[in-house]
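The other protein chains are all here in position, but one chain of the complex has been omitted.
Take a look at subunit A:
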Amino acid sequence: MRDRGWNDARLHVVTGKGGTGKTTIAAALALALAASGRTVLLTEVEERQGIAQVFDCAPLPYAERRVAVAPDGGDVYALAIDAEAALLDYLEMFYGLRRAGAALTRFGVVDFATTVAPGTRDVLLTGKVTEAVRRRQGEERGRTPRDATRRAPFVYDAVVLDAPPTGRIAQFLNVNTEVAGLARMGPVHHHADRVMEVIRSAQTAVHVVTTLEDMPVQECLDGVEQITDVNIPVGSILVNMRRPRFLNETDQRAAAEGRVDTEALARGLKAAGLEQAEQTAQELVPELLAHAHTVAAEQGLRERLEAAQRPTFDLPLLEGPIDLAGLYHLANVLRTQGAV
């Protein structure tokens, strides 16, 4: 296998500016990773039920459910992590504080820990994700494994996280620093250390989704820089919603400069048997000019992305709402380009 810089990654974090389609790409990446009989967990942390929408299934509970089968037999499981459930899960896992939930909720402790206490929320969310990354077969969730199970295979070959947008991603992943100022010791601090062990290691790759538009490209470049600054490994740049290019190189260059051979166009339309060829040709010119203009602008943005020096993969724009067939198609595109 060729070295992409993240061959060892088992945690794939997918981020991007809002509106670039990161949930769709995260789902396609999970499907691609699950090919050849592997088992992948797809997670979300923003309580938007985005995965359920993408896979067109009922809202996901706080439980790992199988949502899709890869073309040649792999499994994609999904989990919608909410901070409140993760907190109760965590208390039970580490302290055996079962049934404390009601009392905690009544006194506002859950509210406090999941929404107000700074950083705690993110530690709970990333904590649950990294727990799934570390989990091995035959081991009770979260318990320290005995020696016999230590080398057992991982439950999940890979975990994909549909993460918060680029603007928040460095802060979200770098939980250690976020809580360090507050909890200099104690359980949250310790928990954050364990999270960072996974996130800083070669087991993690952060992929940034962008479209070839001005603002998303800028945010993508800023995001790559911020993630690199906090020593978290950046994976690839995934350029989503690539529009097809219709013109050949010569016609593209001319049209980008505002020149379209209207007579040649009209002759072509006539040859195709269309009526009113001249008038239609006139009307099609603005569309061609606008298209060539966009393509030229996209080329410029593509060059700006090269500054990040990360492997870049293209994903086509799919017409209409994303359905399962579309997801499989995108997964296949990722695989054939060697992104996974």
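Keep in mind that, in the parts below, a contact is a pair of C-beta atoms (placed from the backbone, for glycine too) under 8 Å apart; a residue touches a chain by one contact, two chains touch by 3 or more; residues count from 1.
To be clear about the criterion, contacts and distances are computed from a predicted model.
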item	value
Per UniProt record, name of the chain withheld from view ["ArsA-related P-loop ATPase", "Tungstate transport system permease protein", "PTS sugar transporter subunit IIB" or "ATP-binding cassette domain-containing protein"]	"ArsA-related P-loop ATPase"
Touch criterion as defined above, residue of A:A202, A:L274 or A:A307 at the omitted chain	A:L274
Hidden-chain contact residue, picked from the options A:R10, A:H291 or A:R310	A:H291
Missing-chain contacts mapped onto subunit A	17-20, 46-48, 53, 87, 90-91, 95, 97, 100, 103-104, 106-109, 111-113, 115-121, 164-165, 167, 171, 178, 181-189, 213-216, 218-219, 244, 246-248, 251, 260-261, 264-265, 267-269, 271-274, 279-281, 283-284, 286-291, 293-294, 297, 319-321
